[in-house]
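For this depiction, one protein chain was excluded, whereas all remaining protein chains were kept in their positions.
Entry: subunit A
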Amino acid sequence: MTQTLKRLPVYLVLLVGAALSIIPFLWMVIASTHTTAALFATPLPLLPGGELWKNLARLQQETNFSQVMVNSLVVAVIYTAFSCVVSAMCGYGLAKFRFRGRGLVLGAVLLTMMIPMQVLLVPLFQMMASLGWVNSYQALILPFLANAFGIFLMRQAFLDFPDSLIESARIDGAGELKTFYRIVMPVARPQLAALMIYTFISQWNSFIWPLLMLNTEDKYTLPVALNTMIGLSRVDYSGLMLGSLLATLPLLLVFIIFQKQFVSGLMGGAVKG
């Protein structure tokens, strides 16, 4: 009994923390189902209302939101696929081969992790402009395909892979590429899954670069589309909240399905898991 009493404050603290964490989510959901006027009215709506479909229809009509979601998804998926292949290959090369300049490449990878990408904004912008790639998806995807963190993570994943297995695959006549994706790659599956989730989320969240690159509505990704909505003279706040909800739902889904990989992916491999 005294034990329970002693533990009560802990539960209280955690309940308050949980409530604070969840209330903005609940508010986002509730706000998506009311008119904008109701969001700022007294008393505050505390339960979902009946405006969801109307808000959705308006959001679709005004910003072509389904297109925006497809855009975000396409960019994030393509980016994730290519970036992870590039990272895994480079990581494998660094972990399992000795060649001239390997130390240099590895050092460069480590160094780039310390340099903020914002320093690249001006020159990359100029480069994209001169290539005529402004408002294109290759401009969003290509510059950040080689990801230092991903390379480093994959290198760590391959370091402990037994050389003898690679050797015997070669003796069996498997080519280097085949050895890589048939024998070596499967072992690094957990790290690859974490990396894929990390890469997907970083592209899904990416804001400043798409904001600079995209200038027509049909190309917008979610963050850019949401940002333009607050620039309008009459802001559709409930539509905005619904848009925010729709931008968050895919990540929430990924989180629920791949909880473990999601966490280790987000933490950038800081913790082995």
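Here is the rule we use: a residue touches a chain if its C-beta (ideal position, glycine included) is under 8 Å from a C-beta of that chain, and two chains touch if they have at least 3 such contacts; residues count from 1.
Heads up, the rule we're going with is that contacts and distances are computed from a predicted model.
Taking the options "Sugar ABC transporter permease", "histidine kinase", "L-beta-lysine 5,6-aminomutase beta subunit" or "Peptide/nickel transport system ATP-binding protein" in turn, only "Sugar ABC transporter permease" matches the UniProt protein name of the chain that is not displayed. Along subunit A, the points of touch with the absent chain fall at residues 7, 10, 13-14, 17-18, 20-22, 24-25, 27-28, 31, 39-44, 86-87, 89-90, 92-100, 102-103, 105, 108, 112, 114-116, 118-127, 142-146, 151, 159, 163, 166-167, 176, 180, 204-205, 207-208, 212, 222-223, 226-227, 230, 237, 240-241, 243-245, 247-248, 251-252, 255, 259, 262-263, 266-267, 270-271, 273.
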